[in-house]
Structures are given as structure tokens and as C-alpha cells.
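Excluded from the complex is one protein chain; the other protein chains are retained at their positions.
Here is chain A:
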């Protein structure tokens, strides 16, 4: 019924977008303006910026992103199961225990492989 509709969320989203855009636009119009070249440079503790701004970063961050993707999808599988858990009984519990055991096995594997080590 009306109570469960997504319409209020849409209204709220529109209000939030309007608020955010208007505030940013008006603040940049009303704010004071100075034109100075040095001010527009990237901040680097007062010295001239050295080298490329897009520095290289560790491959570890990429690995973390992949692990997140795997584990998060697996975590999402738990939601529908959790909702109907009390009607599934022992069978549902054993099934999900095996599923979580596989998850934990994967975690132990990447752990032992040293993928979670930072140095």
C-alpha cells in the first residue's frame, strides 16, 4: 500500500540533490574571487609541485578490491537465507554452515598466501 512505496524516497532524493546543487552553485557565485596563479596549484607544503601528481600505488590495494568483491557477494547470499532462517530449521543451518566454511577456507587461503600482509 501507500505505506510501503518508494515514492517518498524519490522525493527525498530530489530534495537532497536540489539542496546540494543549489548550495554549491550559490556559494561559488557569492564567494569572493581573487585571481592569483600560485593559489591554483596543487598543495605541496608550499613548494612547487614535484613530478607527476598521479603517483603509483601498491598493487595490494587492487587485491583488496578483488577480495572485497568476492566476499561481499558471498555476504549478500546470506541475507535471503537469514530472513527465512527460522523456517528452514536444521537443514538450512547445515547448508549455510558449509557455505560459511568455504568462505572461511578462502579467507585462510589468501591469508596463508600472504595477500593480507602489509609491509
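Basically, contacts are C-beta pairs under 8 Å (C-beta built on N, C-alpha and C of every residue); 3 or more make two chains touch, one makes a residue touch a chain; residues count from 1.
Assume contacts and distances are computed from a predicted model.
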item: Protein name as given in UniProt for the chain not displayed, "Amino acid ABC transporter permease", "Indoleacetamide hydrolase", "NADH-quinone oxidoreductase subunit H" or "FAD binding domain-containing protein"; value: "NADH-quinone oxidoreductase subunit H"
item: For chain A, the residues touching the chain missing from this view; value: 2-9, 11-13, 15-17, 19-21, 23-24, 26-28, 30-34, 37, 39-45, 49, 53-55, 57, 60-61, 64-65, 67-68, 71-72, 75-76, 78-79, 82-86, 89-90, 93, 96-97, 100, 103-104, 107, 111, 116-119
